[in-house]
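For reference, the structure is listed below as structure tokens.
Every protein chain of the complex appears in place save one, which is left out.
So, chain A:
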Amino acid sequence: MSDKQLSERQREYWKKNIRLIVTLLVIWASVSLVAGIILAEPLSNIYFFELPLSFWFAHQGSIVVFIFLIFTYAIRMDRLDKKYGVEEVILTEKKDSKGDES
């Protein structure tokens, strides 16, 4: 197996993965720690329907965004796995740990 080529592609896969993780974590921090806590006071004056915006983020909104982030990651990674041909194909359960597991 062409070790060089393989690791080249893997490195690229890993880089894209990292970029996706960083993007999603920036959103993660901005809806929770920033909108819900750091900007709690200024955002209290803007209303989201019947609730102050920061309160809504702190008590409802951030949780909804968290769900969205995880599913986005799962979907995007499924695509990335396929593109780089690294998705797992489960053949048999009992393939011992040394081979493809550990």
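In this text, a contact is a pair of C-beta atoms (placed from the backbone, for glycine too) under 8 Å apart; a residue touches a chain by one contact, two chains touch by 3 or more; residues count from 1.
FYI, contacts and distances are computed from a predicted model.
Trainee: Hey, which one's the missing chain according to UniProt: "Anti-sigma-K factor rskA", "ABC transporter permease", "Methionine synthase" or "Cation/acetate symporter"?
Mentor: Going by its UniProt entry, the chain not pictured is "Cation/acetate symporter".
Trainee: Mind listing the chain A residues that contact the chain we can't see here?
Mentor: 1, 6-7, 10, 13-14, 17, 21, 24-25, 28, 32-33, 36-38, 40-41, 44, 48-52, 54-56, 58-60, 62-64, 66-67, 69-71, 73-74, 77-78, 81, 84-91, 93, 95, 97, 100-102
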